[in-house]
Every structure is written in structure tokens, then in C-alpha cells.
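One protein chain omitted, others in place.
Presenting subunit A:
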Amino acid sequence: MVDAILLIAIPLGTAFLLGLLPGHWRGAAYALTLAALAVGSAISAAWLLEFAAGADPREIHTAGAPPPFAIALRIALAESAGLLLVSLSALFAALYLRDTLLKQGRRAMAVLLIFAMALSGLILTRDLFNLFVFLELTVIATGGLVLLSSDPRALGAGFKYLIAAQLISILLLTGLIFIYHAGATLNIDELAAISLERLPGGTLAFFLVFIAVVAELKLFPANGWALDIYESAHPAFSALVSAAAGTAALFALDKLLAGGTAWLPVATAIGCVSFIGANLFALAQDNDRRLLGYSSVAQLGLLVVVVGQRDLLGEAYLFVAGGILLAHALAKAGLFWLSGLIEGRDLTAWAALRRRPLLLFAFASFIALLIGLPPFPGFYAKWELAHRLAAGGHIALLALILFGALLEAGYLLRWFGHAVKGTPPEQGPARAPQKMVAVHAALAGGWAAGYLWGELSGLGNLLHALPLLFALAFLPLDWLPARVKNSLAIAGMLGWFLHAYPGYDPLQLIFAAVILPGGALILLASYQNGGRRIGFYPSAMLMFAGLIMLIEANDSFGFFAAWESLTIGSYFLILRGRRSQAHALSYIVFSLGGAFLILAGFTLAAQGQTQLPLSALGDAPTALAPWVFLLLAVGFMTKTAAIGLHIWLPGAHAEAETDVSPMVSGILLKAGLYGLFVLLTQMGSQQLHGIDLTHAMLWIGALSALLGNLMAIFQEDAKRLLAYSSIGQMGYALFGLALMNHLGWLMALMFVINHFIYKSMLFLSVGGIAKRTGTRDMYRMGGLITLMPLSFIAVLIGIIAISGVPPLSGFGGRWIFYNAIMEGPHRLPLVILFLAGPIAFLYLFRLIHTIFLGQLKDEHRRVREAPFWIILPQMIQVALLLGFALVPGLALRHVDAYIGGLVPGGGLDWEGLTITSAFGYWSPVTIMLIVGVIFASLFAWLLLVNRRAQRVGQFNIVFAAERPYRPETTHFAWNFFAPYRKALGFFTQPLATRFWAALTDLLHAGAGLLRRHYSGDGQTYVIHLLAFVVGVYLLRMGL
């Protein structure tokens, strides 16, 4: 093997060599620089492979003498990975900076080489004084490289940095002197062995070195100078500072803490404050590079937490720290490099990426890397970290980290929203091949790291999951015409269903049938879209892959990974709507919040077991079980939009595209119900402080049903009306589940099927109508029945089914409901549910009346029926509804028997045509026949006596002896239920919306106010730094 000391010697030597070259040999100097960095990368890579194969750590002693007479270096697995990261970052930075370096000449190149060398030294060294030397070199090189930027503020930023760095150096040097005085050695390993704390003055000495290294990590809040550098330096250098310098400083801290385990909690605290504080401040930020600076500070803070929890993490330490570090470094480098291609500095300027789909994909990948979404390394690492923290009893820390992560996801995805939905400028991003190479290298590195961490995790590599691979396969296929991709998607979904369904139990089968053939049915409507529809299929298939993996998951990891996948997929899908930017953000923030609760619930239940079988959920320790239940239930209820957590739903469902709304409403909402099913079957009822949690769920379900329905009746927008109706419908299903009896669960399953069919059908109808009329406001429509008869039939059947009027399938749901509540012990929540029931009539009638009945507007006289591909799935759904109404037993009797295995007793008797319960009976076919015969006879009678009726228009009406003015003024539609608003409108006060709005406003305003302490003034920053040092010391000593 090549000696690792070359990693220091080569860049140093090359830097000297560059000085000997003639000044005008810029090309040669540049080639030499690249070569040096490439050789460094190759050496690091070779070492990494060596250690990955199981080689022992290597000690390197300069001059062949043992320490303290020589400088000691060490290289092992972690060091070699860190070195590779540093050298590759520097190599790509050099590539990226090609024009700048060629312009500035060999001196700039030499400084870059010195920078890379110093960082490598920081990683390798085992000597504190040597550490100091390399830190000084880093500082000097930084001071030089900052000036590569064309931004005039860079000069000031560099100067402020130098002031701060001097202070840090003084602290470090003083600390070194004290340490040497106390311990008579500066060798890190020897210091670790003698436990410095016990020596006189040792604590202070260690503190000074510790705080200097922490300050070098640029942690919040004493980091104003660093933020100015991130903001104003050349993006390639900012990338280097964030990815490589951050990595090196982290190695330094890690080495230092080997001898100061008493300081681990301090590191944890500082890291935690940094993670949350920086993420909070980033909320109010609209400059992209400064935002990345905040994000870097936050990520390094999280890594310091990981270092602080080293003892707890044990053998998983490297896996966790490595995963987060790698994700941070790749994403941050990639994002800074991308920012160099973007003209403006405002977040909205990133809309330019829309002109380059590949770059947009890279952007999405980097954001996902940072947030820690699957299948990237941060996901596996955070999963492991959360489990260890929970098992170690560090619940508060876990909660804080999850809170910080949610803040981070919030601002990163808002940024992504700007990029996807903003107006792209005339000019796309600059085309610079060498810059592209860097970005694409980071992108490839991110995915490769995802694969690697999946392999290392021992939990099952997500990039081996077939459904996920199927979804990802649509990325390279995105150039195909949309209709071809649509056929592929439908074939894939049906194929998977046919392949997998024999293995499902009846419960899984019902959900899988809704997801796969159901999804394929809705995808028929997507044939309507021509062109290529870039981005639609990867997102949709990611959602469906997540959904089906959720149903098939057997353990907590598989379940959670599927949950995150479906959440991301659906987010991308919702974001496609024309005006959905804000709503998609609200959706993803709520969903991730819910996902984090689920994560917390799983970790509490698992007690360190990272792959908890779902069937073992019920084995959670008694003291924790109610909390596990609560966390999981609230997480799942976020997805079903239970009242209070519902505010994301109306906008997200209403603003989505025509074929997306039925997917996210008819299918996606069922993921939450499935989760609740799993939870309740595994954990049963739980008591928390004497409160029966399923009883609380009954109330939440009932209130969701009432308030969802009430809000639906006051909507003017047809899709919003349907969206609010979903909140109500999910409330019913939640109520059924929370009844905790056989029929309650059966009713919930019936809702799963019914709600899928009628809600997706109604969303398609309304979408088709909106396409033709150009509006979603119902009062602008009217009288469309004759022009759009098929859409009318779909809506008519849909509303009869929802309202529960016999003879359609909705009645079956109501009948089971009544039988279920006969057994339930809780009666008060029923009052609310009974009130909610008839209110559904109000919005359903409004939907059909104001769109199809009443007066046809003049501007709609030439409107045609909705497009064929949108009508086709609706007609199939009409047939399904009628079929399900006639023979509900076909689907339900097996499920009934299956539930009988879980909740014995109280089942239904399915003999013959009549369905019998302990209390009553019901015969769908007979009812259909009787109603049919009565209806047909009376109709025939009317036809007979009224055969000469003359067809007249809607406007030909008797109107108090006057002629009405125009159809537009005669259609009674706007504010249709005005009296109801007077009577019960107070129920629809947007309390939940106000609460969440106030909370986010508070966070934003707090961030806006507090970040003013970054005054931009160098002296202030020095005071911050000093205050930070004193503060940490006092807190540590006071502990």
C-alpha cells in the first residue's frame, strides 16, 4: 500500500512546485493541481478499500521515531473515508473553479492544495500541536480562498473570519500549553489514557481545546462570520468549507473527545442547540447560499450530537455518523455547486432549474439526502440513531432532533416548491460542462451512498425492493410519451397484483385491491394527457410502490420506509397542481411530522431492536405501550386528516391535477387507515392516565365526521367540497375502527372500498367538468345535465352511495354501522355522528344541483361531455358500485371471517341473499328488486298518463307572473346554505387553521427577530464567540 503520509506530502510538494513554475504556465499548473488532487483521491480510495476488506488501522510515525519524538498519524476505515471525501471535494472544487483558478494563477491553486492538505492532516493527526498547526493552515488557506469570489462582501467576510480564527487559535494554543503543563504530553492517545480531568488544571485545559475545536465547526450561535463566508464566498469554496472542512473539524472533535468522555453531554447539548437553532433561523431565510450555510451549521450540529452520543451508539457509531456526514457532504456540495449555475440569489430564482429536468432531479435528490428520506444514507442512519436514543432512554433528545428535522424539511421543501412551481426565467442555468460534472458526481455519489448504506444497514436494502425499483425505472424512461408510460405503469401494477395476491390475507387483499387495480383504474384517466408529462410517472409510481410496500411490510423498518416513500411520492404528485405550491408544502410538513411521530412510536416499542416485527408491537413494555399507541395513532391520523390535523387536506386534494386528486383522495388516505388497522389489531385498547385512547379516537372520529361535513357544505369550489367530505368520511372510518368491535372494523373496511370508489369517481367527474367549463366554482356552472349526461350519472350514483340511501352500497355501510354501535359501550360520541349523517345530504345535493341542475349559463351552451378517458373509469366505477351494492358479501364475507379471527363474536351471517346480525337483517338483492319494481311500475304509469309532455327549456318557468332576467341571475347556487351558516356556522370557525398558522407565524417571526443578532459586524461576532465560550464553560462547570 502507498504510504498515507503522501496525502500530506503530495499536495504540499505540488504547492511548492507550483511556485517554481513560470507564472504564465497556467494550464500546466492547473493540470498539476488536478493531478495532485486526483492522486490524493486515488490513495484515499485505495486505503478505504483496504480497510473495508478488514485491514487493521495503520499507525504512521514521521521520521521513524515513536511519539512524542515524532508526529503520529493514524489511518483506519473512518479516516480513509474522510480523506476520500476531502480529496474528492477538493478535486471537484478544482474542476468547478477551473475558470477562476486559471484566471488567478498558480498561487490560488497552491492555496487550494494547502487547504486540502491541511484538512487531510486534521483527519490523520494524533497529536494536538500538530492539530493546531493544521488548523492554522486551514485558516490561512480559507482566508485566501474566500477571495476567489467575485462578491465584494467576501473581503469583509474573510476579514471577520480571520479575526474569529485568531481568537480560536489563542484559545487552542493556551489550552495546549495548559494540557502540556498538566499531562506532559500532547499525543492524543496518551492523553486519553491518563484522563486529563483528574489532573490539576486539566479540566480547564481540556475545555479550551474542546471549545476551540467546537468553534472551528462553526456551530450556532457563535458563527456569524462563518455564515458570511457561506453566503459570499465562491460556491465551490463554500461547498468545500461545508463538506470537507466540516468533516475534518468533526474528526478533530471526535479524536479530542476520546480523552474527555465527561464532555460528551456538553457536545450533545451544543450540537442539539445548533441543530434546532440553525434550522429555525433558516426558516426566515430567502438567500440560497445563506440558507445552505444555516443548513450546514444545523447538519454539523446534528453530527456533534452523534459524536456526543458515541458511547450510546456503540458499534453503530460509525454507521450513524458516517451516514449523516456523507449525506450532508454530498448534498451540501451538490447544492452549493448547483447554486453556482443559478443566476439570482433569491430562492425563487431556482425556478431556472425547470428548464433542465436532470438538474431538477439532482436538486430533489440533494434535498432528500439532507432531510434523510429513503433510500439515502441519512434515512438508515437516522433510523438507527433514533432506535439507540430511544433504547437509551434519551427521549427528550430524540424529540428535539425530530423537531429540528421537521423544521429543516420545512424550509428545504419550501425551497424545492419555489424551484418546481416558480416562473422560470428566459435563460436556464448556465451550461458549464466542468460544473455539471461536479453536480452529477455528487448526485451519483448520493445514490451510490444510499445503496451502500442500505447494504450496510442489515435491514434490507430499499434499492433492492422491486416496487421501488419499478418506480425509479420511470426516471430514465421519462423521455417516452406519456401514454406509453401510462400503459407500462398500468401493466406493472396489475402484474404485481396478479403475482402477489395469492399471498395476501383478506385484509391485505382489500387494501391491495384498492391500491393496485384501483390505481390502475384511475390511471386510465391519465391517457387523457398527451405529451411526455415529465415527472408524473416516477412520482405516481413512487407513491404506489410505497403503498404496496406498506401493505406487504412485516416489520417496523419496512413499514416506515414504505410510509416515507409513499409520502414523498404523493408530495411530488400533489406539487404538480397549478396552484398547489403552498398546499403541497403544508401536506408534506404535516405528513413528515406524522411520520416522525410514527418513527418515535416504533423506536419506543422496539427498545433498540431496529427491525421490530409488526406482530411484536403488542409486546411493548407496559409503561411505554400507551405512549407507543398514542404516537402511532396520531401519526396515522395525520394521514387520515383527523380533525385538528386536517388543514393540509382541502388544498392538497383540491389543487392537485384531475387524475391526481382521485389517487390521493381515494387511495392515499387509506394508508392511514391501514396503519390504524395494524395498530389496533396488534395493540388493542390502551389506557393513558386513565383515559381509554380508543375512546378518545371515537370522539376524534365523530368530530371529524361532523366538522368535515359541515365545512363541506359551505364550499363554493367543487373539489374543495369533495376534499372536506373526505375528512368527514375518514372520520366515520376512524370511528368504526375505534369501536373496537367486529362490526365496527367491518364497517371501516366497507368504507375503505366504498370511499375509494365513490370519491375517486366524484373527483374524476368534477375534474372532467372543470376541464370543460374552465372553473371549479359550482355557482358558475348549472344545468349541465343534458350536455354532460355521463358525468351526471357518475355523480348521481356517487352521491346516492355516499349518502347511504338504499339500494346502493352506502346503505350497507350504514346498516353495519348501526349494528356495530348497538354493541359499543360509548354513546355520547354517537350524538355527534348522528348529527353529521344528514349534513352529508346538504353538500351532496349542493354538488349535484349547482353543477347539473338549475339554469344552464349562456357561456356553457356549447360545452361537451368530459373527455372519453376521464369518463371511462367513472363508468367502470358506476358498475363496480352497483355490483358491490348487490353482492357486498363477495368482498366482505371473507373479511368478516378474517376479523372473526381477530375479534371473535359479533360477526354477520351471510347465508343466502340475506345478511343477518345479532340485531337485524338486510337483503341487498331483495331491496334492489323491490325498489326497482316499484320505481319501474310508477314510471310506467307516469309515462302512460303523461305521454304527451312537451319538452321545454329550464328558463321557461313560472316566476311570480314575471319573466326572470337571465339564467345567470336565476340559478340559485351561491351561498346555497346561507340559513345554515346562520344557525351552525360558528362550528366552522377555522380554529385549527388559526392554531397552526399562529404556530408557524411564531416560528417565522421568532427566527426573523432572533437572527438579527447576526449584525454583520466583526466585533459583535467576536463578542458572540467569547460569550459562547464563557457560557459553555459556566454551564459545564455548573452542572
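What we mean here is this: a residue touches a chain if its C-beta (ideal position, glycine included) is under 8 Å from a C-beta of that chain, and two chains touch if they have at least 3 such contacts; residues count from 1.
Everything that follows uses one rule, which is that contacts and distances are computed from a predicted model.
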Which of "AAA+ ATPase domain-containing protein", "NADH-quinone oxidoreductase subunit H", "Electron transfer flavoprotein small subunit" or "Sulfate transport system permease protein CysT" matches, in UniProt, the chain that is not displayed: "NADH-quinone oxidoreductase subunit H"
Per the touch definition above, residue among A:845, A:910 or A:1033 touching the missing chain: A:845
Residue in contact with the excluded chain [from A:158, A:804 or A:906]: A:804
Hidden-chain contact residue, picked from the options A:578, A:689, A:864 or A:951: A:951
Residue of A:853, A:872, A:902 or A:1010 touching the missing chain in the full complex: A:853
Touching the absent chain when the full complex is considered, from A:976, A:996, A:1014 or A:1028: A:976
Interface residues of subunit A (partner: the chain not displayed): 783, 785-786, 796, 800, 803-806, 811, 814-815, 818-819, 821-822, 827-828, 830-831, 834-835, 837-839, 841-842, 845, 848-849, 852-855, 914, 917, 919-923, 926-927, 930-931, 934-935, 938-939, 941-942, 945-946, 948-960, 964, 967, 970-973, 976-980, 982-984
